[in-house]
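All protein chains of the complex are present and in place, except for one that has been dropped.
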Amino acid sequence: MPEFFHRKLERSAIGFVLAIIGVSAIGGMVEIAPLFTIDETVEEAPDMRVYTPLELAGRNIYTREGCYACHSQMIRTLRDEVERYGPYSLAVESQYDRPMLWGSKRTGPDLARLGGKYSDAWHVAHLVNPRDVVPESVMPRYGWLQRNTLRIDDLPRHLKAMQRLGVPYTDEMVESAAADAMGQAAPDSGFAAGVAGRYGEETNIRAFDGEPGRLTEMDALVAYLQILGRLTDAAHATDAVETGSTQDE
Amino acid sequence: MELDHNAFVAFAKSWGLFYLIAFSIAVLVYVFWPSNRKRFDRAKKSILDDDDRPGKGPGKGPGER
Partner (left out) sequence: MVAGLTLSERRLALVILTLLGLTGLAMAAGGRGDLMGVHGFIVLLFSLGVAWAVMAGFYAPEPGEERLSRYYDDPTRFGIVLTMAWAVFGMFFGVWVAALLAWPELTFVDQAWASFGRLRPVHTTGIIFGFGGNALIATSLHVLQRTTRARLPDQLSPWFVIIGYNLFCVLAVSGYFMGITQSKEYAEPEWYADIWLVVVWVVYFLIYIRTLQRRQEPHIYVANWYYMAFILVVAVLHIVNNLALPISFAAARSYPLYSGVQDAMVQWWYGHNAVAFFLTAGFLGMMYYYMPKRAERPIFSYRLSIISFWGITFFYMWAGSHHLHYTALPQWVQTLGMTFSIMLLVPSWSSAGNALATLNGAWHKVRDDATLRFMMVAAVFYGISTFEGSFMAIRAVNSLSHYTDWTVGHVHAGALGWVAMITFGSIYALVPWMWKQKTMYSPRLVEAHFWLALTGTVIYVFAMWNSGIIQGLMWRTYTDSGTLAYSFIDSLVAMHPYYIARTVGGLFFLAGAVVGAYNVAMTIRLSRQEGVRRDSAADVPVPHEPAVAAQPGE
């Protein structure tokens, strides 16, 4: 019986095609299907906020320049990683990350808890020429970030797309995205107040690249780097309980 | 029926295994079914024929034109 079946299957090439799809897809489906309901298992983080337009623009520069090829953003539940980088990463922390930037290689260190670790000036100097700050570094220079003006006219569309995909941006946030981007890097301008109002008082509002007059790609990238790991405190909450016993061998 | 995460996980873990076993048996039966031996042998050797024109039916032996 199975032999007859397989012969028939093989005679018509279409049947063969279906067999390959069936066999391979089931593996993928069985493994992936539960992940479509995985939000049920993701931790709650009521304090979690979304990326501001400037941070999102910075994130897009991070992906554009391929930073993820050398820097991970995923601290594993291993003792040495927790001690080196900070509390291990939780699923909830990347719930608004499209795409996720967990990475697969650490040519440079993990960046999941980078936010607030160094000053803005350090980041700017480091990005302009990493070897000025860390002589042994092999990171490329990113001087053009300082020269390029940040493109903000399409930011409302970026937020709109994210909103459609389920990220909780309000319509007001979408509409004022361009102004908020300017305001976040120009604390003395009229746009700054709106940013804090919409994204919370703890939002970093500073001239990230040191020049309040111009909104550069450097502003955006540093704003993003400074928020890494700081959208929620959820990871620090579990930290107290689990540090020291996280090496699960 | 409520399909929650745990149901999916349970399904994946149990039926995935049954599916694997049934599938392996089916493949082994096919491979070792006695009457298949001939066609496998032919397939194995037929690629070595030097003839290089399309449209030679199964009946003719290798090397004929």
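Note that the chains take the letters A and B in the order they are written out, and that residue 1 is the start of every chain.
Here is the rule we use: a contact is a pair of C-beta atoms (placed from the backbone, for glycine too) under 8 Å apart; a residue touches a chain by one contact, two chains touch by 3 or more.
Predicted model, so just to flag it, every value in this text is computed and none were measured.
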item	value
Chain not shown: contacting residue from A:54, A:101 or A:205	A:101
Hidden partner chain, residues of chain A it touches	10-14, 16-17, 20-21, 23-28, 30-32, 34-36, 38, 41-42, 60, 63-70, 72, 74, 76-78, 80-81, 83-84, 89-110, 130-131, 134, 136-144, 154, 157-158, 160-162, 164-167, 248-249
Touch list for chain B against the chain that is not drawn	9, 12-13, 20, 23, 27-28, 30-32, 39-48, 50, 52-58
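In this section, only the chains that are shown with their structure count from here on.
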item	value
Separation of chain A from chain B, taking each centre as the mean of its C-alpha atoms, in whole Å	44
Complex contact set, residues of chain B against chain A	3-5, 8-9, 11-12, 15-16, 19, 23, 26, 29-30, 33, 35-36
Chain A residues touching chain B - in the complex, by the definition given at the top	2-3, 6-7, 23, 26, 30-31, 33-34, 37-38, 40-41
